[in-house]
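Have a look at the structure below before the remarks.
Here the complex is missing a single protein chain, while all its other protein chains stay put.
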Amino acid sequence: MSMNRREFLKIAGISTIAGIGGTALAIGLRKGVLDAAQTAPDTGALTGKRWGIAIDMNKLKSEENIKRVTDACHSIHNVPDFSNTKDEVKWIWTETFEHSFPGQEHKFMPEDMKRKPFLLLCNHCDNPACVRVCPTKATFKRKDGIVMQDMHRCIGCRFCMAACPFGARSFNYRDPRTGLNPEKINPEFPTRTKGVVEKCTFCYERLAKGIKPACVEESNGALVFGDLDDPASEIRRILASKYTIRRKPELGTEPNIYYIIGGNDYAVVPEIK
Amino acid sequence: MATKFTAKPDELSKIDHKPPKKGWMDTPAEFKEHTFCWGAKGKNLNIVDFPNARDWSPAEEDWKLPENWQEIVLEGIKDRLGKYRSFKLFMDICVRCGACADKCHFFIGGGDPKNMPVLRAEILRSIYRKYFTASGKMLGKIAGARELTLDVLKELWYYYYQCTECRRCSVFCPYGIDQAEITMMGRELTNLLGLNTDWISGPVANCYMKGNHLGLEPHTITSSVEFFLDDIETITGIRIKPTFNRKGAEILFVTPSGDLFADPGTYTAMGYLMLFHELGLDYTWSTYASEGGNFGFFTSNEMAKRLNAKIYAEAKRLGVKWIIGGECGHMWRVINQYMDTWNGPADFLEEPVSPITGTKFENAKSTKMVHIAEFTADLIKNGKLKLDPARNDRLKVTWHDSCNTARGMGILDEPRYVLRNVCNHFYEMPEDTIREKTFCCGSGTGLNASENMELRMRGGFPRANAVKYVRDNYGVNMLANICAIDRATLNALMEYWAPDVSVCGLHELVGNALVMTGEKERTQDLRLEPLHGKEAEE
Amino acid sequence: MRILFSFFAVIALVLSAYAGVKIANLQFLFGVVIPYIAITIFTLGFVYRVLKWGSSPVPFRIPTTCGQQKSLPWIKQNRIENPSSISGVIIRMALEALLFRSLFRNLKTQLKDGKLVYGEAKWLWLAGLAFHWSFLIIFVRHFRLFLQSTPSFIKTIEGLDSFLQVGVPLLYMTDIVLLGSVTYLFLRRVFIPQVKYISLAADYFPLFLIFGIAASGVLMRYFYKVDIVGVKELAMGLVILKPVIPQGIGVIFYIHLFLICLLFAYFPLSKLMHMAGVFLSPTRNMVNNSRMVRHINPWNYPVHVHTYEEYENDFREKMKKAGIPVEKE
Amino acid sequence: MKIYDGGKIFVGLIIFVGLVTSPFFFNRGKSNIVRDPKAAQMMQSMGLQCVEPKAFMLPNHMQLLDEWRDSVVRKGNRLYKASDGKNYVMSFQNTCMNCHSDKNESCNACHNNLAIKHTCDGCHNSIAVKPYCWDCHIAPKEKKS
Partner (left out) sequence: MKLNSLLADKKASILEKWFDVIIESYPPDTSNFLKNQSNRFANPAGSAISQGIENIFDELLRGLNQGNTLQFLDNIVRIRAVQDFTPSQALSFIFPLKRIIREELTVEIAGSQLSDEILALESKIDDLALSAFDIYMKCREKIYEIKANEVKSMTFRLLQMANLINTEGHESDFKGNDKLKIKRGEVKK
């Protein structure tokens, strides 16, 4: 039912109306059973104001390194694999320099740099274009800076996909469960349904339990996660000491994923407890 | 009780601007002069054995009702509830959605709220509820029920003789409730009390005794036709010799008697005569069945049947094979919906076949009566007529669908086909005022008297308004139709609202355009006016 | 006055159900006895009314012809609006009953820029259609409570009805449409002067009643929750003729049920019978073929007519003088 | 009472009466939902209880879940303090489904059966509610028993 519905909504173009009217209705109709005081954040949760990641490309030397990172993410989040680019759903993936940082490439740059796969994920921008265009507020900016995707609300209009300059969003053209190995489904995390848009959520479910995103954990220090609003954080110290670039900064979305691409002299910075 | 055209001086300056708080049930009908017809004469009712025959006047306080009039009415309602499913159903299922409210020409033109079809029906429904439904008996006014008082009876009479049974409301009703059916019942009830109108009871008595509404006696009919023949000879140089009451003719021709007497119907009659002569049709007129129309239909079902019986009886006596009917509105409603049921089966007749074209009129195989517009359309389609439409060139014609033939039969395209072949300038009125949505002339069902002229002018206003539209936009100067009452009353309507527009029957235009064998060159039309009006003057 | 009477009547009914259940604990009366009575009145009353209509014959063939008749073969007949065959009538009736064809035709006479125009007036049609269809869908949806295992078509209807997947529990579109249209139908009776003038208490009452039913249903579904399994238990108890009153169903349910029972019981006594009546309306359900096939009036009786013989006796001399043939010389 | 057009009218009436009384016929010989009033007490006595009392959960569980979702996904608040003061992690898949570990059993399980399997589909099916939660949320593996 739901898949047809989403298709229908998309085609009929009533998504916007349904979204706006629907939200209003839902809010109007809901007679809260929960008291605000009844809910609280987990005591052990990681908290921050503006989560970000610094990726040291020098440390992602081999394909295996990278695959370990992407696999970690996709397996715990039940991201399906249909083995074709048309239906591909990606939360974290790779691209060449040229495609990752268009306009920055030049013919004299090192060959290996040109060929190097760059690890890409949602930039959790400060000014996310996707949030602005979402008619149902299914995607929104959390207080901690995560650009969150609420699958319950997504009506599959794909405005966000058109708006995102980084290609960080994927649409479920097919039932994602058909692209998963039933034996390897992570029972603790939901799948999605056909007809919704999904993307990296910065492992909000892990942060709530006090652990860092899966990609960071699996990167052997190549990815550094932290609160960019905290001057004492490790990530701030790295950004202060290294030259970093971001994807398409000229668009003004203020991405929060930074890339360290030059120099092999980067020293491991001790973790902050 | 009737309001005269006077007002006290102090009333002049302060007309009451406040609508009454009272609902319609508590607002008795006010008999306003020039809106109702005179009461029936006792002697006319006696001729046809109607009960409670006496002279009476609606304007007078005392209607000289029989002692037990309430009983008579209630008994009458009961009787009819058992005889007519339509009546019982239409009393029960109206939801008062108001879709019909602004469809009635009398309401549009006059504004009296009780002329909304729904309220006109509610007048009778309120009585029905009081005496025939449990909720009405128990809850009274809350359930919309009302005692049958003299005021209520008068209201019923007043408004049921302000309905032309045109069925326009029925077209828009989601349940097909037909005010015409309800009005018929209401009128039957009033007739049980002798409360007919003079304009209806006179023609009924005439028709019963003499064969036609106008009371034309046999020799008057023939001599009247002689006049047409004289005129036709003047126009065409051809002397036509029609026959009357001739046994063994193939076809009996029946037309409303208005065509024999009242202009412009007479020109239509001339058209028939010319057409039949040119075809060499083996037909005859009857002086006994000399009326196609049926004013009995405006009193009671039984009376209508009694008057209608003459047509088949005469066809049988004369031994004709089938019947052609002339241009008339309610005549055809009666033929289409009632005649065969009342007075059939017409098994002594044959299924109509045009002797000229050989066309079988399949749609008339039981009644054996063919509409002349069907007959003529078939002739034209088969190329049997030589027509010169240019002879009607000084006319810019529009077509009025008569309510009875439109909504009680559905003869819409045949006359238009004929019209397009006999004249060159034909303009339709606005879409929502023609075909099944056509507006009544405002004078049907025996309302075409003179004393109610104001009512007629009001009721005809929506029709006239549409005619005025085509007159102003296309210069239309002729309003054609296939109804004798239209021909008799639209003239008056046009004279008041849209001067310069004349009225004619379809076959007048056919007569004009028909090129007859051996005719002289025509210089006049059937009205004896110069054929090429303007050129002749210049 | 007529409005207030109907309004307070419905309010009183709501209060009596509330008091009956909340204070007097008459759950069995409101949950079992009254529903049985209501459904009995409804069914028998409905049948009785239809049979009563059926006991009156249709003496004449009186269809309202809204289009070209069947005549010469080359003239295009309007087979639906002026049917000459049963199939035409079936289509005509179907259009009427399912799509409110006649109301769709509605026009309004109005003044626009100083000119009189006959404009389209589709609001009544639209609201009427929305009202009846949403009512039907809601009615059908409720069968999930009366059937042990719910047939798939009812599930499909529910799925379509909650298509927009808004809110929790999912919002039924028909709930909104019904409330909206019934409100419109009420407001037009208040604000359109003609319609107000013709409206009786009997017109407002069912509107208030239906509004009450819809509103209590919506409240129950979205706000004052009741134990739906308990409701099904009660409903199933009724239809398997082993009535039970489960504990703890909220009073709002009994109000809802009571109003429905009233609507059912009121139905055969009122104009709501138009539901059956529309199918019996002779102006719509008849074939216009009375010139082709003789229609029989069961009570047709011989009448007195002025015969030709009497006529000739009156005028014989004059006829002879005018050269008109006569039977007797 | 003679009925005119009786054939058509009777066909119509039979259809009408058939529809009106259809629930009576369809359910002939069927049994009602059986609910064991003791079930709830028993569960309690066995130390098993839901986050809120059954009387609240029955009609309101969907509302609760909806608010949980809002709280978790949108506000990032994961802890729920129940009315009895206990704290729960708001997770449909990981908290609710811990106990409601089988969604496919028959209705009796919930209402009648002492085996205390708090199933979902039983109830939902009986009142023809088809939630689409499991389009995404992974139902616990059905235990074949």
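Letters A, B, C and D mark the chains in the order given here, with residues in each chain numbered from 1 onward.
By our rule, a residue touches a chain if its C-beta (ideal position, glycine included) is under 8 Å from a C-beta of that chain, and two chains touch if they have at least 3 such contacts.
Since the structure is predicted, the reported quantities are computational estimates derived from the model, not experimental observations.
Trainee: Any idea which of B:M25, B:I72 or B:A262 touches the chain not displayed?
Mentor: The single option touching the absent chain is B:A262.
Trainee: Tell me which of B:G76, B:G140 or B:G215 is the one touching the absent chain.
Mentor: B:G215
Trainee: Considering the complete complex, identify which of B:G109, B:P174 or B:G408 is in touch with the unshown chain.
Mentor: Touches the omitted chain: B:G109.
Trainee: For chain B, which positions touch the chain that isn't shown here?
Mentor: Against the missing chain, chain B presents residues 3, 5-7, 12, 15-20, 24, 27, 32, 35, 43-44, 101-102, 107-114, 198-199, 202-203, 205-206, 214-215, 217, 219-220, 223-224, 227, 260-264, 266, 450, 453-454, 457-458, 461-462, 465, 488-489, 491-492, 495-497.
Rule of thumb we're sticking to: only the chains that are shown with their structure count from here on.
Trainee: Quick one: which pair of chains has the most contacts?
Mentor: Comparing chain pairs, contacts are most numerous for B-C.
Trainee: Which whole number of Å gives the spacing of the CA centres of chain C and chain D?
Mentor: Whole-Å distance between the two chain centres: 35.
Trainee: Counting only Cα atoms for the centres, state how far chain B is from chain D in Å.
Mentor: 68
Trainee: Using the touch rule from the top of the page, what residues of chain C touch 2 or more other chains?
Mentor: Within chain C, the residues that touch at least two other chains are 54-58, 159, 165, 168, 280.
Trainee: I need the residues of chain B touching at least two other chains; which ones are they?
Mentor: 85
Trainee: Which residues of chain B touch chain C in their complex?
Mentor: It comes out as residues 23-24, 49, 81-89, 92-99, 101-103, 108, 113, 116, 118-119, 122, 134-135, 142-144, 167, 170-178, 181, 208-211, 217-219, 222-223, 244-247, 287-288, 301-302, 305-306, 309-310, 313-314, 317, 335-338, 340-342, 344-345, 359, 361-367, 369, 374, 377-378, 381, 406-414, 417, 430, 432-433, 435-437, 465.
Trainee: What residues of chain A sit close enough to touch chain D in their complex?
Mentor: Going by the criterion above, the answer is residues 1-2, 30-34, 37-43, 45, 78, 140, 142-144, 148, 150-152, 185, 187-193, 204, 208.
Trainee: Please output the residues of chain C touching chain B within their complex, sorted ascending.
Mentor: 2, 5, 49, 52-62, 64-76, 78, 81-82, 84, 96, 100, 102-103, 105-109, 116, 118, 124, 128, 188, 192, 194-195, 197-203, 269-271, 273-274, 277-278, 280-284, 288-297, 299-300, 303-308, 311-312, 314-315, 318-319, 321-326
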